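Missing here: one protein chain of the complex. Every other protein chain is in place.
For reference, chains read A and B in written order, and residue numbers begin at 1 within each chain.
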Amino acid sequence: MNQQPFVRIFTAPATLCAVGFLAAMAAVLQYSLRAYVPGSLDPGGLTLANFADLLKPLYARVFLDTVVVCAMTAVVTLIVGYPLAYALVRVEQPILRSILLVIVVTPLFLGEVVRTYAWIIVLGNNGFINSLLMSLGLIGKPLQLMFTSFGVVVALVHVTLPVMVIMLAAGLSHIDRDYPRAAESLGAGPIRVFLTVTLPLSLPGVVAGTTTAFAWTFSAFATPQLIGGGRVNMISNLVYQLGFSSFNFPFAATLCVAGLALTALVLGLLRLASRPLRKIEVH
Amino acid sequence: MTPRSTYQKVLGWIGLLTVFVIVAFLILPAAVVTIAAFNDKPILSFPPQTWSWRWFGRALAYEDFRQGFFNGLIVTTWSSTIALCVGGMFAFVIDRYEFPLKSAIEGILISPLVIPHFTVGLGFLILAAQVGLSRGFAIVVICHVILVLPFVLRSVYVSLRNLDQSYEHAASSLGAGPLRVLATVTLPLLLPGLVSGWLFAAILSFNEFTASLFVTSQRTQTLPVAMYNYVREFADPSMAALSVMYIVGTAALIAFANAFLGLGKVLNIEQSH
Partner (left out) sequence: MKPSANLEGEQAAVHFDVVSKRFDDVVALNDVTLGIGRSEFVTLLGPSGCGKTTLLKLAAGFLGPDGGSISIEGKRVNDIPTYQRGIGMMFQNYALFPHMSVAENVAYGLKTRRVPRAERDKRVADALALVKLMGMENRKPRQLSGGQQQRVALARALVINPTVLLLDEPFSALDKSLRSSMQVELREIQRKLGLTTIFVTHDQGEALSMSDRMAVMSEGRIRQLGSPVDVYRSPADPFVASFVGDNNRLRGQLVSIQAEQAIVALGDALVQVPGERLSGLEKSAAVDLFVRPEQFRIVAPGEPCVIKGSVVAQIYQGGHVDLQIECSGSVGDRLLVRSPGEQAVLRWPMGAPVGVAIQADRCSVFPAA
């Protein structure tokens, strides 16, 4: 087809945005290679020292914690999200479907702060769960739920659930209903139909959902900050602390770069592990 | 009704129960926050002994929240409108034309989906300092445009894919040039996709927190940033009251979007039969 003159006009703003974003990322990369000058906002000369500092046990520990929290969150979210996604796709009654959809989607748009705050009220020492259990006489003194990895993961699962459900539902909804019907006609019971047909065909959605859940959790800041309260630290918290408490922007940038590399590595591994699945993507 | 065995029925009930429990988990925080918001006492306690509306009044009167709300409106309006224009035009040309660097630009603009927001925020904070841009609204808006662009691109792109090209072919066979086709056929048919893309972007931008924490200043802080600062300093239920308003407002917007645009279609989770 003939190249239209307006194509260039239509791409120009997007190109500008892409360049701006690249510049911002380049700025991070550049800072990560500069020395920290205490007491000054401007960075010093070129150095690789920041990257060497990453190997200090303190920071290595935070990296490890982050990966563990992200992995746990992704797995739990997957297990909790699957039944909900399945229900969302299979419910046929329009009203029920709409209600379910709104319940699933609304938290996605609520933002991390509101949801994290709500979990503080649920998990706190005077919070909902402890008050409930104490008034039922099940416990004598409050359970410690805040400032634990458990609390952080529960809240993060809640934060990540909607996006997981949406991605799983997208995968499930593209499975032709005739496949499970065919299996059923061949004598497979509901569980066998699910395990041999529906589940394998939905695996691309599972991979997409898990990947996104991992990336989102990695990005979370308010939840580990407020519910972890300094006792559960993720890379995001460290970056903020370095930047705004000690103005060590070069090292904050280094952590960002390392975080990006880590995300890329994990996502790459997930992709690699799921390569055999690509064959079964059905459209 | 399809005929079912007892076994299938039992499985069905178990499934239903599971879904019920998960839904309960999803709405638990919202329910608890709502109860907390009506507690008359300034300290958290369950169940509340006395009830009142007063924290709603406090939340609405609190200066930082008011300021944050209006700042948020400014940032959201600008960023989602700019993102819609930029992303809409770009989605159109990537769907229809080949040009140099097409997939490179697309890849860069989609990448904020998997890049942590604190990295994006830090990047724009440093960039603003390097180019001498003051920490005003401009940098916040730019940062938000980048963050919501992937969603706008996707939403418009999906609508374009679903748009039958024969309408445009018909228009050009009747003598309409490319821009006329765009204005009289493509845009009107794309309108629902554009509206939902804008809405999507607006809601995301209004709620964006982590990157905003980096790029806003005291003067430009948006509502989520103001709320974060409040939670760190105070424990009274004003925040709970504000959260309730937030939840109700967002749920209403989503229900509206679902009724008029069909969220299932936008999110690509309609069952194919």
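Everything that follows uses one rule, which is that a contact is a pair of C-beta atoms (placed from the backbone, for glycine too) under 8 Å apart; a residue touches a chain by one contact, two chains touch by 3 or more.
Since the structure is predicted, the reported quantities are computational estimates derived from the model, not experimental observations.
When the omitted chain is restored, the residue from B:V185, B:L204, B:V225 or B:I247 that touches it is B:V185.
When the whole complex is considered, the residue among B:V23, B:I110 or B:A176 that touches the unshown chain is B:A176.
What subunit B contributes to its contact with the hidden chain is residues 164, 166-167, 169-178, 180-181, 184-185, 188-189.
In this section, only the chains that are shown with their structure count from here on.
With centres defined as mean CA coordinates, subunit B is found 16 Å away from subunit A. Subunit A contributes residues 1, 3-4, 6-8, 10-11, 13-15, 17-18, 20-25, 27-28, 31, 41, 80, 83-84, 86-90, 97-98, 100-107, 109-122, 124, 126-128, 131-132, 135, 158, 161, 166, 169-170, 172-174, 176-177, 189-191, 212, 215, 218-222, 226, 235-236, 239-240, 243, 249, 252-253, 256, 259-260, 263, 267 to its touches with subunit B in the complex. Listed in rising order, the residues of subunit B touching subunit A in the complex are 7-8, 11, 15, 18-19, 22-23, 25-30, 32-33, 35-36, 43-47, 85-87, 89-90, 92-93, 97, 99, 101, 104-105, 108-109, 111-120, 122-127, 129-130, 142, 145-146, 149, 178-179, 203-204, 206-210, 213-214, 224, 227-228, 231-232, 239-240, 243, 246-247, 250-251, 253-255, 258-259, 263-264, 267-273.
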